Structures are given as C-alpha cells and as structure tokens.
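See below for the structure under consideration.
Only one protein chain is missing from this complex, and each of the others stays in its spot.
Each chain carries a letter (A, B and C) given by its place in the written order, and its residues are counted from 1.
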Amino acid sequence: MDLDALYQDIILDHYKHPRNYGPIASEEVLMDEENPLCGDHIRLTAAVKDGVVQSVRFDGKGCAISMASSSMMTESVIDKPIEEARGVIRSFLASMRGDHPMDPEQAGDLIALEGVKKYPLRIKCATLGWHAIETALQKIAPHQ
Amino acid sequence: MDLDALYQDIILDHYKHPRNYGPIASEEVLMDEENPLCGDHIRLTAAVKDGVVQSVRFDGKGCAISMASSSMMTESVIDKPIEEARGVIRSFLASMRGDHPMDPEQAGDLIALEGVKKYPLRIKCATLGWHAIETALQKIAPHQ
Amino acid sequence: MSECCICKKCLGVTGDEGQGFDVAKIRQDFPILNRRIHQDKPLAYLDNAATTQKPSVVVCALCDYYQICNANVHRSLHLLADEATQHFEEARRRVVKFIHAHSEREVIYTRGTTESINLAAYSWGRRHIQAGDEIILTEMEHHSNLVPWQILAKERNAVLRFIPVLEDGTLDLEAYRRLLNPKVKLVGVVHISNVLGTVNPIQEIIADAHRAGALVLVDGAQSVPHMPIDVQALDCDFLAFSGHKMMAPTGVGVLYGKESVLEIMDPFMGGGEMINKVTLEGSTWADLPLKFEAGTPHISGAIGLGAAVNYLMGIGMEQVEKYEQELTHYALQKLTPIPGLKIYGRAPERSGAISFILDDVHPHDLAQFVDQAGVAIRAGHMCAQPLMRKLGVPAVSRASLYIYNLPCEIDQLVDAILEAKEYFSHGS
Partner (left out) sequence: MSECCICKKCLGVTGDEGQGFDVAKIRQDFPILNRRIHQDKPLAYLDNAATTQKPSVVVCALCDYYQICNANVHRSLHLLADEATQHFEEARRRVVKFIHAHSEREVIYTRGTTESINLAAYSWGRRHIQAGDEIILTEMEHHSNLVPWQILAKERNAVLRFIPVLEDGTLDLEAYRRLLNPKVKLVGVVHISNVLGTVNPIQEIIADAHRAGALVLVDGAQSVPHMPIDVQALDCDFLAFSGHKMMAPTGVGVLYGKESVLEIMDPFMGGGEMINKVTLEGSTWADLPLKFEAGTPHISGAIGLGAAVNYLMGIGMEQVEKYEQELTHYALQKLTPIPGLKIYGRAPERSGAISFILDDVHPHDLAQFVDQAGVAIRAGHMCAQPLMRKLGVPAVSRASLYIYNLPCEIDQLVDAILEAKEYFSHGS
C-alpha cells in the first residue's frame, strides 16, 4: 500500500511508542503549540545546561505524523549543543518547506518523514513539535 | 433585415416626425422620467378638461423606440376621457410586460411596438413615455 | 431570438417529479464517480457536505455558455448579451420556483452561504442592530453563521446568546424559549448541522422568534441540497445556501430574503448594476435584487445553478430526501457496531452527514488511511470549533452522502475503517 511511504514502520513505531513523552505539569510548560487545521496540540518542556540541551519532554494528543515527528524531534536535539540543535531544527523545517531534500547521512531516522512532503496538508502535522521546540529554545536561551 | 421587425416604418416615421413634440417651459413640466439604463429622459406636460385629456406634449432626447413610443402615446390618449386613457395606458404597459398580446383591433399603430418585446432590454425604452403620462395624469386627476 | 442551445440541451424539461429513482442511471451523469485512484481502487466520494459532484448537464451548461453566448449581462444590447441575460435571469426564476420564493426580487446571487450571511450581517445588521440588542445563535453553527455576527456584535456592542446542544445532538428548545425576549432582533440557526446531521425544527423556531418580534436567518447550506424547501411555508426571513453543495458550480450561492426585509436594507457592496443614478456627490440604488448584486456577477455560475436546480427538480426533492434517508439508515446500521467507533449526533431527525471518532486513531490518520482505500471523507473541526469543544474532541471524521452514493461505497468505508483500526493499533 502506497500509504506505507507516509506511515513508515519507524513512524508507526514512534507513534505507538513515543520517546520522551509524558504528562507535563502546567507550570513546566514552555510551549503549547496548536495545529489550527485539526485542533491538535502538544505541550513541551525542555532544559538546557552549560549550553547543551539536557532534556525535552512533550505531552498532548495528535495524529501519527505529529506524534512520531515530535518523538523523533526529541531524539534529534537531546544532548546536542544548543547551536547545533538549532541547526538541526532549521534544516528539518527548511526541508519540510521543500527548500532542499534531507541529507540521508545527517537525517538518520528523520528521513522517514520525507514522505510527508507529498501530502502538503500534513506538513503542518510533521512540523508541529519542531516549531514548538524552536520557540522553547528561544525562550530559554535567546538567540543573540 | 430582421431589424425591420423592431424599427417598423411607422416607428421610424414617429421617430423622425414625433407628434406633439416641442420644448416645454420648466414650470409646465409635470413629469421628468429617466431611463437609468441609458440616461435618456423625456419631460412631459398634459392638460385635462371636463374629464377629457385635452393635450399632451413632450420634449427631451431618446432613442428611436422611446421617441416613437412617446409620440404614439400622445396620439393614443389625446381626446380620450381620462378613464379610457388610463385603460389604454394600463393595457399597453401590461402587454409590454408580457401579460397579454395586444389586440390588433384596439391597438392601431401601437401594434408596431409588439416587436420590442423580443428585445427585453428595450422594453424600458418603449414604456418610458407611458410611465410618464401615467404619473402625470395621476397628478392632474388623482385616481379615486 | 435565441440561437443558443443551453436551454434545450441543459436546462431541459423540468419538474416531472418522482418517476421512479434509479441510482445507476444517476451515476452515469457523474463520470468522476468512475474514477479509480491509488492503484486502481474505485473512488467512493463521501465528502458531499464539503462539496458535491456536478452532473454532466451542469458542466455542459457552462461549456455551452462560454462557447455560444458568453457576454456580460444587463448591460449590452447585442445578441450574445441578450442571450446571456435571459439565461441568467431564467436561472434565477428556477431558484425562485425551487425554494418557493414569492418572486425574483427575493433571490440574490452571492458567492455562497458565507457571503449570503455576511451580506445579511452587513446590510441588515448594520442597519438594525444597536447596542444592547441580542442575537441568538446555536452552539452547532458553522463558523459562517457565527463569525459574521461576532464581528457585528463587537462593533455594535450587541450580545450573542447560544441555544445549547443536548447530548443527543438536538437543540435545547426550552432554553431557546427562555432566551427569547424583546431585545432579541435576530435568530440565526442552521437548518441541518454539517457535523451532527441533526435536522433542526426550524418551523417551530421561526414561529417562536416571530412571536417575540425577532427575524430568523436560516443557514440552509446542508438542507436546501437535500430536501424540499418552501420559504413561504417556513416563513423564514432569510435563507442562505451554496450552489457548490447542490451540484452547481463553485462561486455561486443565494441569499433569499423576504421582499419587505430586503427593501429596507442598505446595499452591501457598491459598484455597477446596483445603482440607479450616480453623481460625484452621491448615488441612489437599483431595485431588488440588483441592489445587492454589485459588479459583474458570476454569470456562468448562475446559469450552472439553474441547470443544477433543474436536474434536482427532475429527480424530485422528495425522492432525494427519501433515498438519502435509506442510505443514512444503512450507513448507521453498518457503522454503529464497529468496536471503538463513536458516532456523534443521534437526533431522531437526521440527515446523511455522519461524524465519528475511532478510538486511538486520529481523525486525520483515519481520513488519510481510508483515502488510500479509495474513500473520500473529511477530517478536522468541520468549521465548527465551538461544537468540537462541546463534544470534547479536537476533530472528527465525517462521511456525508448524496443521491449518487451506493450502499457498497459505505461497505468500502467500513472495511477501510476496520483496516485502519488494525494498522494504527497501539502497542502492537
């Protein structure tokens, strides 16, 4: 089924077993990002120590694409120096906008999200968590 | 030429030699009726004596249809008892609306205007003078 | 004098209602329904509440118009313009007949339901709504019949009140009656909910409103295409609907208004056609309905709407309603037993817009999945975010039916839902 290009096994796996997922107390919430198309939203918290992203956690409800993409996002930024994390985020968002294809070397599991680009209406799902972390990092460590 | 059904000789004759046509002093004007489609308007005056329409006169500029129809209108109402004149007007307007065909016996020259009905946009031209006289008579002799 | 053939070929003979109903024959008029998508699966188009497909006679009316007598209306005297104007006005007369309006003066062409309601909000609302006045809407309104009134209420310091939706998807009419009071100037109510399928008792709602001195605007986007409508029997003051949801082209819709109400409204937009006399200092307005139709109208759209109305009248709206009722019944019977599937809207009087949620499968994933199986349904908030909040969900999936749909298309949907359940099941 053609759908498997969209819902690759790795995506279904992240959807069914999201990483760094769990309830966040409201005082911890750094970002509450909503997809107006469907009303989904995820909430997110993060911690940075010594210029390195220590932890990211999210909760909320979303479709398979947004849940999996958010889950993969956490893995892509945790333990990265903040500027490097920002680079990953920028590059992912740019590739979703269609500015450039993903670099298979660098992208790792994220490459599975390439299939989303064929479904323009789902791009917002795939970028939901990424917009949230982008803003959250800006809050924690404003970019000079 | 098909056009001759619209511009019958009798119409062209009334257009080129309008009856009861001539400048009206502004204090005499009883009605100033305008066709918003083209901006044409005719002005009209009338006199009723002993319940009979004595005179009707009009001036202004208009297309062949409106000029001819107004000219024919004057001939149709002058010298008629006012109620009879009203009947003629009502019947003409109704036939232009398509309520009934004209009665060839009664209509006389007016029958030449039947052709206008095939050109819906020109019906306003053909009825311009008739609406004017209708209102003018109402002003002179309000209908009970 | 017409040498154009739209009337003959496409507007055809009208109104021989109820000569029996043959879906197979109807489907021949919609070649798009034979499309096969995603590796040759038959298309099952179940997104009719969003927009419907168009029968060939409608598409052909457009082509004929453009290829035979395209010209601007109401303006020029030449043959093409005359033909175009006649077709344009003939279509209006068909709509008059279709909704049983009193005259052509009551039928205003718009882009669709949304513009119709905004026209009423601007031209009627700006004139009649003052500070402290109240407008009653319902919790199940489409954004189209909510946002224009919010904008107006904010501008005028007026108050919006809402008839609550009950558990089963019907309106709380007792609460409605308590809301009515002399300050209420307008009641705006959707005839059939695009989410719940509920057919609201608008005749009763209208009578109550009139007793309280309020006018009523009915959002007929989901009712006019699907059942017989008689505005004089309903006695509504406004009725708004969209052509594209009833087999007509996009970009055309109607605002019906009672002549007495339209007469004392200000114009909406200014421009050509809607004027009587224009000077640099000021202008006077044309008669109804042109007063509300500024600028060149969507001529081909109106002609297409005439052809669509004609097509529907040829089938007969009672037939349309009857067949859709049967189909809806079948669909509910098939969907209800699916484990984990929750259907929203259980009103005793309901139409073929069926919204649901499948446990643990997001509506967007579900819609995407069933699309791959050839089934077109919609997922999202359905332009009814307040109702979603009331139902406690961010989004739903919706299948919505029309007369060309078949029971086997519903089976196709059910099979796809079952597969999706399997595919997305958690913790597998």
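List of remarks:
Everything that follows uses one rule, which is that contacts are C-beta pairs under 8 Å (C-beta built on N, C-alpha and C of every residue); 3 or more make two chains touch, one makes a residue touch a chain.
Since the model is a prediction, treat every value here as computed from it, not as a measurement.
Touching the chain that is not shown, out of C:Ile275, C:Ile338, C:Val393 or C:Leu406: C:Ile275 (per the contact rule at the top). Only one residue in the set C:Ile26, C:Val59 or C:Val107 touches the chain that does not appear here, and it is C:Val59.
Among C:Asn157, C:Gln203, C:Gln232 or C:Thr296, only C:Thr296 touches the chain that is left out of the view. Here the missing chain is touched by one residue of C:Val147, C:Leu166, C:Ala207 or C:Val393, and it is C:Val147.
Residue positions on subunit C in contact with the hidden chain: 3, 31-32, 35, 37-38, 43, 45, 47, 50-51, 53-54, 58-59, 62-63, 66-72, 75-81, 111-115, 117-118, 121-122, 139, 142-144, 146-151, 154, 160, 162, 242, 244, 249-252, 267-275, 277-280, 282-283, 294-301, 364, 367-368, 371, 375-380, 383, 385-386, 389, in rising order.
Interface with the hidden chain, as seen from subunit A, comprises residues 34, 36, 118-122. Residues 1-3, 6-7, 12, 15-17, 37-41, 61-65, 119, 122, 125 of subunit B touch the missing chain (whole complex, contact as defined above).
To be clear about the criterion, only the chains that are shown with their structure count from here on.
If touching chains are joined by edges, the resulting network of the protein chains shown is an open path. Comparing the chain pairs A-C and B-C, the larger number of C-beta pairs in contact belongs to A-C.
Chain geometry summary: the mean Cα position of subunit A and that of subunit C are 39 Å apart.
Each chain gets a centre from the mean of its Cα atoms; for subunit B and subunit C, those two points are 46 Å apart. Counting only residues that touch two or more partner chains, subunit A has none.
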